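I have a structure here, written as C-alpha cells, and I will follow up with some questions on it.
Chains shown are a subset, placed as in the full complex.
Going by the order they are written in, the chains are A and B; count residues from 1 in each one.
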C-alpha cells in the first residue's frame, strides 16, 4: 500500500519541488495539498510544471485537511509548524521544511528568529556522523536549511579530523529561489539579472547559528562561523566557498583523502576528481552535493567548495530522503544524483 | 533482460540529455559511449552532472564500438549517420538525433544542408496523425528537429482542420543549447546574457523545410512557412509563436476545442487551461509540450504558442519516446511530463 502524503504549502517553491520529487517516488500517493491565500485555486495555475497535478485544488492548511496521511510535509513560514504538528498524532510522520525545530539553543532562536522557541526535532542531515540512525523511524524531522546543508558538508570532515581551526569563513552564492515566491522588489527579475549582491552580512543571517551548531557536534572546541550569503542571478543552486586556517602542515592530497574517506559511503555526496571544482548546474534538480577541497599553502588555509540545489537536496530532496529513512524505505527512493544540465 | 543501448556523441548536449533520461529508464542498460575529439576522457570531466557515469571513458565512434547493442542513439553532426547505420544490422534499432534522414525532398536537402541526400527514415513525431503506428517496431528512426517539433504541434490541429490558411508565420525564441557545445564567440555567456537576437532570418534556417514538410502532410494545399528563430538568454527551451490568417469566422473557443480534441489522448501534449499561456520553464527537462491558442478577431489571425525543452522533447526525450515505441515498450517509460521549475 502506498504511503499517503500531504503537502502544506504546496504553492511555494519548496512545496512545488516536494511534489515534483514525490510524483516520481514509486511508493507514494499524493493526498491533500494546501495553501494559504491560494486555497481554492487549481495547482495548475500556480505550478504549471506539475502537469499531473494541474487539476488538483489547493485546500486550506488545517489539521483536518492534513490528518489521515502517513506523512505530512510542512513547507510553511516558520512559526506555524509547532501547533499543527502537536495536533497530528505520532502515527503521522511530520517532516518540517521550516526552521522551527532546528536550533537547540533558545538564545540563538530568540536572537535570530524571535518568538517562542519550539524545541528540536531530529535534524534531517543523515550525512552528519551518527545522524542517519536518529532519523530511522523518526516521526518528527526538521529539514536543515539550505545554506547549512552545503556549508556543513563542505567543512565537516576537516573539522572532525582537526585539519583546520574551528574558525571558518563561508561565502555562499545562492540563486533566488531560496528567498521564496513572495513578491518583493529586490527579487524582481529586472533587479537580479546581471547582478550579484551581498545581504545578511556580518553574522546576522538566520542560518549562521545552524551552521555553528552543526560544526559544533564535530569538535569540542568553540566554533566560530563568519557567514556571508550572496544573491547571484540564477533561479536555483548554492555554491559555498568555505575556508579555515590549517592547524599544521597539510597538503591538498591529504585533505582530499580525508574527505574521500569521510564520504566514501554517502550516496548523495560526490567528491569530484582532484582538480575539478563544483558548479551548481551539475546538481540542479538532484539530491547530490558536489564537493572539492584544496590547501593554499601560502595563505595557510584549507579551501573547500560545495554545490547544492537549494530546493532539492537543500530542502525538498532532503525531506524525501528523511521520509525514506523514517519509513524504513531505501534512502534514495524517488531521488537522483543526476542534475539537469546544461 | 534490459535493453542495451549505446550513445554516439555522448559528450555533447543531446548525448548528455539522452544519458540523463536513460539513467532513469527502468529497462535500459547503458553500454558504449563514444565521442570524437573527446574519446579517451572520462565522462565525469565532460558531463559532471551525470554522476553515475562519471568514471565511464568515452570510446571512439566506430561501428565496432556501437555494434552489439539493442539500440544505438546517434547524436552526431549531420552527414555521419548514414554510413554508420548501414553497417549496423537491422536487428539494431538506430535512433538518429541528427538531420540526415528527416527530409524527403532531395532539393530541400541540397538547398539547406548540401551534400548527398541520405533518404528518409520513419519520422519520430508520434503526435503527427498516423505517425505513431509507423514508429512501432521501426528499426530506423529520424528524430525531428527541435523547432519543427514545437512548431508542428502548435499548428497541426488548425492546419488539419482548415481553420487557417496554410501560410504561417513562426517566430521561435530558443535557448542556447540548441546551438550545441562547440565553442563559438557569439555563443559565449558574455554575449548571450542580457541579449536577444535574430538569426537565420528570411527562410534560410535548416528547420524551415522540415516544418513545411510536416504541415504539408495535413493539407492538400501548398504550405508556406515564414520561420524566424531567435536566440534568447536561457540555456534550454523554445517558445514558438505561430500565427496564420483564419479562413472564416473563428472564435478563440472554437479554436481551443479543435486543439483539445486533437490532443485529448496525447500523453505529452498539454493544452493549458484557457487564458494560461505557455512558458518554457514549465517543461524544462520534461517530455511535455505546452500549448495555448486564441484568435485575434481584429487581425483575423489565429495565434498558437507552444513551449518545449529543445533538448528533451525537442531531441533526447523524443528519441527515448521513439525507442519505446520501436521496442514495444510503454511509450512514456523513462519520460516525465513534470518540468524542473523554477
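To be clear about the criterion, contacts are C-beta pairs under 8 Å (C-beta built on N, C-alpha and C of every residue); 3 or more make two chains touch, one makes a residue touch a chain.
Keep in mind the model is a prediction, meaning the values are calculated, not measured.
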Overall copies of the shared sequence [whole complex; 2 in view]: 4
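To be clear about the criterion, only the chains that are shown with their structure count from here on.
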Separation of mean Cα positions, subunit B and subunit A [Å, integer]: 35
Sites on subunit A touched by subunit B in the complex: 13, 16, 20, 23-24, 42, 44-45, 47-52, 54, 177, 193-194, 235-236, 270, 272-273, 276, 279, 281-286, 288, 290, 336-342
